[in-house]
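All protein chains but one are shown in place.
Right, subunit A next:
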Amino acid sequence: MLKRSLAQRSWSTARFGSLLAAPPEIRLFSVLNRPPPNYEGHVPLTTIERGALAVGSALGSLLNPRRHDLIAALGEATATPYFIYRLRNAMLASPTGRRILRDRPRITSQTLSMPYLRTLPPNTVGRTYAAWLDREGVSPDTRDQVRYIDNEECAYVMQRYRECHDFSHALTGLPVFIEGEIALKGFEYANTLLPMTGLSLTAVLRLKKAERERFFSTYLPWALANGFKAKEVINVYWEEQLETDVDDLRAELGVEKPPDLRDTRKMLREKRKAEKAAKEAKDRIGGLKDA
């Protein structure tokens, strides 16, 4: 074992002491020395903290996919260093995206009036959105605030992505239960490249066998093909598109509507019920015959 000389030891102790005594601005970022927040609600994290948050929220949301706060935290922890900047640059490259970044619109139940949306003509974006919300039984509630992204502008981009998630549901017609959510996450991964959306695809482990087969044969190919070839959905100024025809918007973005999942499942359920009833009836008649 190397014995450090007395002089060396006192030099390293003195250096550590001087580091602690330095003003907070030039000290290294650590749990004892957090920099001031860049926006309201901002929580700066060290790299280790961010890694731990990513791992923890990934496991937690896999075990309980209803934990939307963990999914949100996973998204923020994995978005830096590259992916959220790429998304922000995609917005900066488009004139509409730039307007969104300038205006900073927020989607809440106050800013979007549901009664007004229900009065819009059918097949408009706004009416489809309202109809989808009613069908799924959800409301445009306020989403979780972004907290763990350091750059203020990128924090808004993440918030905007989160708030427009329901509009993506309306655009594609995918329902809110797990099968539809995973398909939509696949689409969003191909479109935005955010790691959280890709990581969410591991939730296929929670699907039943029939759902999994349907996912891999139909919905995943649809999601990846359409997500890559479509224009950036983050650049859609939804507040201005409420009265446009939804099929026109789909054509402009290059998105095809996938087979309606609710209808498919309902049809399959009814078919199974009919088959089961027929089988039972046959058994009963067969039984009577024997008797």
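Miscellaneous remarks
Methods note: a contact is a pair of C-beta atoms (placed from the backbone, for glycine too) under 8 Å apart; a residue touches a chain by one contact, two chains touch by 3 or more; residues count from 1.
Just so it is clear, contacts and distances are computed from a predicted model.
Among the names given as "Response regulatory domain-containing protein", "Proteasome subunit beta", "Ubiquinone biosynthesis monooxygenase COQ6, mitochondrial" or "Crossover junction endonuclease MUS81", UniProt records the absent chain under the name "Ubiquinone biosynthesis monooxygenase COQ6, mitochondrial". Note on the undisplayed chain: of the listed residues A:89, A:108, A:139 or A:217, the one touching it is A:89. Within the complete assembly, A:153 is the residue of A:49, A:136 or A:153 that touches the hidden chain. When the missing chain is restored to the complex, the residue among A:34, A:68, A:98 or A:269 that touches it is A:98.
The chain not shown here touches subunit A at positions 89, 92-93, 98, 102, 152-153.
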